[in-house]
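The complex is shown incomplete by one protein chain, all other protein chains being positioned as in the whole.
== subunit A ==
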C-alpha cells in the first residue's frame, strides 16, 4: 500500500471498503418465478399424491369406550364408584387388517399440557437418585407427601394420574376366544428407557427396599416397584407404560401407544373375523368431561394415518401451478414493464 504523505488519509480501495463485494443479485421477477412455481407445483403435486395414497392405505379402527351411551357395555363402568369394573368392546374386520397393527388408547379433553401439571414431578427421583426419594421436589405438591407426610415416589401430578386401564384382545373363532398378544416392549422412546430414566440400585438384593420410607402415589393401587413384578426390565421407573405416560402430550386430545400386535399368527395383521377387547375400566374421565377410546392402526414409514400432509401438498402444489398460470397471463399483459426506463 503506497500511503505517501499527502495521500495518508486515502481510504483503501478494496472491494469491501468500497461496498463492491462480489454479490449475487437475484431478482424475483416473473421470468424466474413462473418456471420455478411450475416446477415446485408439479413436484408438490407429485409428493402430495404419494403422501395421500400412502395415508389412504393406512387402516384405522377407533372405538370409544367411555361409556357415555347406554348401548356400550362400558356404560355402567363410568360411575367412578365402581371399582374393578370390566367391560368389552366388540368389532369385526371383513378383511385382513395388515400388520404390524398398533394399539393405542386415546384420551380427549385431557390437558396433559397444563403448566402446573407439567412441572409436577421430580426429575431427580426418576433417574433413581434415592436422595430425593425422602425429600421430593416441592414442585410435586400437592402430591409430594401423602396425608401421613410420607414422601411419595414417584411424586407429582403426572405420575399420580397415570393411565391404568388395561386391555386384552381376543379373536373369536367359532365362539372360542383366542388371545391376541400385545407386544408391550418398545412403546416408549428408546432414549427415555435407556438413558433418561433409571431405577435405583437394589438394596440388599431387593428392589423394593430401595424405596424404603416412601409410599406410592395416592391414585396408584400398587407401588412403583411392583408395576411389573414379572419383568424387572419393565419395572419401576422403566416401566414402559409409565414412560409413555410421563411424556406429556402437546394437545388435549392425544393417543398413547399401548402395544403392538406382532406375535405368532398375527404377525401379518389381524385376519378377518370377530374380535373382542376386554377392558379393565379404572380410569375416571367423567369428572372432566373427557372420553376414552382405543385405536387399532397400522403405520407406514411416515407414521399413522395423516391426511393433512398429502392434502396440504396437493393444495399448495396446485396453487403454485395456478399462480404460475396467472402470472403468465399478467406477464403477457404487462409484457416488459422494464422497457420504459423512465
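Just so it is clear, contacts are C-beta pairs under 8 Å (C-beta built on N, C-alpha and C of every residue); 3 or more make two chains touch, one makes a residue touch a chain; residues count from 1.
Criterion: contacts and distances are computed from a predicted model.
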Item checked: Among "Cinnamyl alcohol dehydrogenase 8", "Eukaryotic translation initiation factor 3 subunit F", "LYR family of Fe/S cluster biogenesis protein" or "Phospholipid-transporting ATPase", the UniProt name of the subunit that does not appear here -> "Phospholipid-transporting ATPase"
Item checked: Touch with the omitted chain, as defined above, among A:149, A:201 or A:250 -> A:250
Notebook entry, point to check: Who touches the missing chain here, A:83, A:195, A:212 or A:233?
Noted result: A:195
Notebook entry, point to check: Looking at A:166, A:291 or A:306, which residue reaches the missing chain?
Noted result: A:306
Check: So that we can see where the missing chain sits, which residues of subunit A does it touch?
Finding: 6-13, 17-19, 21-30, 33, 40, 44, 47, 51, 102, 104, 106, 110-118, 120, 123, 141-143, 157, 160-161, 186-189, 191, 195-196, 244, 247-257, 260, 284, 287-289, 295, 297, 299-309, 312-313, 316, 319-320, 323, 327, 330-331, 334, 337-338, 340-342
